[in-house]
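Handing you a structure now.
All protein chains of the complex are present and in place, except for one that has been dropped.
Entry: chain A
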Amino acid sequence: MVTVSMTVNGKQVSGEVEPRTLLVEFLRYNLGLTGTHVGCDTSQCGCCVVHVDGDSVKSCTMLAVQADGSSVTTIEGLAQGGKLHPVQEAFRENHGLQCGFCTPGMIMSAADLLQKNPSPTEHEVREWLEGNLCRCTGYHNIVKSILAAAATMQGAARAAE
């Protein structure tokens, strides 16, 4: 067993894990943060996307020990001060989810897209989502949600200027 320490959703955490423990397993089982899901075993589905040091990462593709010392944000940590992140709000407003299982990964992935590319085209959104599978929505309202979130965030940024 090895000890890992990291910041998760702004809190310092540590735990004892087997070296083979994946980051997603550490989040789900050691920390009880079950919002991050596991939908496959080949890093194809993206249900487990979290942010590690600001970038979206499939947490099934990273060992917990590799995240030692990092700052991790999961879906539980995205809303700030009780206010939903604009991407979360847009998914709710635009019916961007049905069963909700892929949703945390989709939202975390989309939030990273919009911090890297604040006003993506529909085509760019669809290409970015290539690593996230959804079986319910046909992606239609997910794409719509992300474009709506981009517009909201752009509007908020302009208002702040």
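Keep this in mind: contacts are C-beta pairs under 8 Å (C-beta built on N, C-alpha and C of every residue); 3 or more make two chains touch, one makes a residue touch a chain; residues count from 1.
FYI, contacts and distances are computed from a predicted model.
Visitor: Can you pick, from "Isoquinoline 1-oxidoreductase, beta subunit", "Xanthine dehydrogenase family protein molybdopterin-binding subunit", "Aspartyl/glutamyl-tRNA(Asn/Gln) amidotransferase subunit B" or "Acetyl-CoA C-acetyltransferase", the UniProt name of the chain not shown?
Guide: "Xanthine dehydrogenase family protein molybdopterin-binding subunit"
Visitor: Where the complex has a chain not shown, which of A:23, A:102 or A:153 is the residue touching it?
Guide: Residue touching the absent chain, from the options given: A:102.
Visitor: Provide the residue numbers of chain A that touch the chain removed from this figure.
Guide: Contact residues on chain A toward the absent chain are 18, 20, 28-29, 32-42, 44-45, 47, 74-76, 78-79, 84, 88-89, 91-93, 95, 97-104, 107, 122, 125-127, 129-130, 132-143.
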